[in-house]
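One protein chain is absent from this view; the other protein chains keep their places.
Showing subunit A:
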Amino acid sequence: KTQEIFNCRVNEDVTEENCFTLIKKEDIIQDLKTRAAISDFHPVKKVVLEYPGEELLVVFDAKFQYGQNFYLVASEEAKENLLKPPETAEEKEEEKEENREETLEVHPYTPPVHKPWVSLGSEKEVEEESVKDTVTKIKYMISRERRKFGAPITFTDKNASYVKDSYVECTSYQDKNFSIKMLEKDVGVQMVPKVREASTQTKWTYPKNTTTQYFPRQLSNEEKEENLSSEKLKDFLTSVRLRMEIALQQNEIMNAFFDDWKALAEDESSSGGKPDVYLKAYQSFTDLRYLKDRTISCICWHPTIYGIIAVSARKRLSHEEQVNLSDKSLLQQSVILFWSFFDPLHPQLILECPEDVYCFQFHPSDPNIIAGGCINGQVVLWDISQHEEKLQNAKPVADEVVMTAVNMVNASILNIMYSTEPPLVRYCAVSSIQHCHKKPVTDIHWLPDYFEDNRMGATFENRAEIRMQLVTCSPDCSILFWDAPATKLPEQSSSEKVKKDEIFYMPPDVPDTFKHVDLCWKPLIKINLCESDTNTEYSPVRISLKELHYHYKTSEKLQSLNTLEVSAKESPYTEMSTPSSKNLKALQNIFTDFFVGTEDGEIVYSDWIVEIDSDSAKPHTQKYTIHTETINTLQRSPFFKDIILSVGGRNFAIWKEGVTNGPILQSSCSAGRNTAGRWSLTRPGVFFIGRDDGNIAVWDLLKKTYEPSHLQNISKSVITFISPWISSSKQHFLAVSDDLGVLHVLEICETLSHPSGNEHANILDYFEREVKYLKHCEQEFQEYQELQ
């Protein structure tokens, strides 16, 4: 229908060849209006309306080139293109055909026809590009006076920066926005040692003395004499004497520097309150092998080596057996054991004894020589210098392999010397049996080395220091002085020489210090204790000489043990051999009095010097019977030379030499027997008494004189020996041995070991008071007797 309207019916108007039809735009629009949606041009309504031209080309597409039957050319151009080219194509075809048919056809030249300019939008661009004044230009007219023109003018230079605001600049600044802060930087570092050269030069100064040795100027004797007799000295002394005497008297009157406060404090501490008094158990030593069934008879501390203590053991005998001592063959070896603090289980050294040793002592100047007195009356000497080093380094037993010689007489004894055993030291010398005591040697002491006795009995100063002399006493009523020289005796009688050959072969490891006296050792002097007129014999058990002063060579000054007083008072009837003359200075001031304690409990005081030219017939011998039983201790006080402590039986007594009335102090009879006693080494008024119930009674004379100030139980059995010792300023020991063979070492507490300030003076006062009291009592007694 549309085709009919527009005259483009197929195959009628529009053919394949003539496919174009121009349809007027108005017609289309008309059609659109009339037929609205039905119209075929409805979908292209817009295109049609926009079509600028008047005619639209509709092209019949027989070949369905664009998919439809008809297609509408939307634009003029296309229309033109379609119209023309197909025409041209047609024309060309036609031309070609025509050309084929006709040869040439000249196109008529048509001059270009002006077409209306179609704006394609280029005028816009042109407009944009053109420069136009947006702002109207302002006109200025500047005028100046004419005369100023062309006038000379001078120009000056001015720095713009000097004038403020004369210029404005925009300085560059660092914009922080664009700077990157570096937070980490890898840097390489190299260490190079700085080397610097320097030089020094010492100055050579003048030489100076570093040490000077000089000796003091001294006046010769003539000059001294001259001076002494000069007038000037006399005047000087007269003028000076008064001053000096004033000063001396001042000091005598009173001590200006005495600190009363301090003294008060000390008194307080000693009198008030009850300080803890005790004996602290330090160590105890016992040995099962050697000390079985044995009791310790004597204790001796080694004078120089710290912590070494020696005990001698003997068989425990009951009273009856002790009284009738016979030479029993002892199955067990009698020994002296050396103990060390560092090794409580094994004895350090064992000294072999021929018989049981009752008492022994270390030599005062050479602690390697030990002398002991045996039960059978012999005196034995040992020399332990080989083992001194071992003792000094006493630690748990070191392995010592002791070489034993092949030919041994007493092989059985020496087989004991195994490598782990403490070394067994054989005795060096034994006194000859004929000349020694008949009964056991109960006390032995070394005489001080500054005097010695010669055959006369006179005491002489001892020049040589190695000379040794012993004093022994025994209940066979004799006191023997022995001489044990270290070197060979120059004079030896032939009989002695003969005896020497009889000496049996000594084992080679025994030092032959005393070889020349072995078995032929004779005492120097023998003193019989018996009184001529009464014919009583004293059997001394303990002896105390006055002048025995042992100074052991030790580092500490405390070690000057006062020698135990060997008091042997013998009657002046002494048996003496022929005197030998010696050119030594005779000592005048040596006191030769001595005390002796006897078996029966008597204390005898006498003098051993033979009074050749004395007038008195009766020698001054004093005898006191205080104790009921055997005296077991007789000791001088280490502080007072003339105070003696005697212990025996049920009581003890303190004596003062020179006071002949009786003891200064006598204790009451105690329940148990007192078996041992010793003065304390540090406190003048303290002494220790051992009892048979195993107690130690500490007596302090400043506190109580009627009973012990302290009683402490040490062991269960009888105490046999006490020995105090000072090892160091802090350690004061008390060695206590009991009947079971155990050695207890106790540490003395401070209150018992440190004296208070004026204790010495106090004790002295006390003794003097007692003496006065005794005298007073005596006087009263005499007066009473006179009255009757």
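Here is the rule we go by: a residue touches a chain if its C-beta (ideal position, glycine included) is under 8 Å from a C-beta of that chain, and two chains touch if they have at least 3 such contacts; residues count from 1.
Criterion: contacts and distances are computed from a predicted model.
Look at the chain that isn't drawn here: its UniProt entry, checked against "V-type proton ATPase subunit", "DLRB2 protein", "Septin" or "COMM domain-containing protein 2 isoform X2", names it "DLRB2 protein". Of the candidate positions A:Ala247, A:Leu264 or A:Ala281, contact with the unshown chain belongs to A:Ala247. Here one chain is not drawn; of A:Leu219, A:Ala265 or A:Leu345, the residue touching it is A:Leu219.
For the options A:Lys124, A:Lys234 or A:Lys438, the residue in contact with the chain missing from this view is A:Lys234.
Residues of subunit A that touch the chain left out of the display are 216-219, 224, 227-229, 232-234, 236-241, 243-245, 247-249, 251-252, 255, 257-258.
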